[in-house]
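Every protein chain of the complex appears in place save one, which is left out.
Up next, chain A:
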Amino acid sequence: MRVVVQEAPFDFGAEAEAFASARTDMGAVVTFTGVVRDLAGDRLDAMEIEHYPGMTQKALEAIADEAIRRWSLGDALVIHRFGRLTPGERIMMVATAAPHRKDAFEAAEFLMDYLKSRAPFWKKEHGTDSAGWVAAKDEDEAALDRW
């Protein structure tokens, strides 16, 4: 398992290539990456991501540990950035490896659902005309219930 919290960009291709590459018993690898998207009405100049140094790493490791335990994963990777990002930049990625695809997909979705609502990150959108904190959605909280 690897959990990385960093300000710098990461190389999605290289990370995906290297992930679980030493394992010959894992038949399924799922990767997901989240990307900063433009605002619907306004132009997004930047997405500012604040986090809670100290708690972030521990919270992400606990979430990844839980995914590994529940889906018997061969490996899991979480990379999450903080700081000031522009549209099109990758914010984060997860990767999961399991013998079969169902477990790899489910574990990746579990990781994403928990990262969204239980990892101490907060996003602020800086548009051309306005700036504001992204509000948590009820549906994101509700998504945890299925696990």
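One rule holds for everything that comes next: a contact is a pair of C-beta atoms (placed from the backbone, for glycine too) under 8 Å apart; a residue touches a chain by one contact, two chains touch by 3 or more; residues count from 1.
Here, contacts and distances are computed from a predicted model.
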Complex member absent from the view - protein name from UniProt, among "Energy-coupling factor transporter transmembrane protein EcfT", "Molybdopterin synthase sulfur carrier subunit", "NADH-quinone oxidoreductase subunit J" or "Sarcosine oxidase subunit beta"
"Molybdopterin synthase sulfur carrier subunit"
Quick one: which of A:M1, A:M55 or A:A142 touches the chain that's been left out?
A:M55
Footprint left on chain A by the chain that the document does not show:
34, 50, 52, 54-55, 58-59, 80, 91-92, 112, 115-124, 133-136, 141
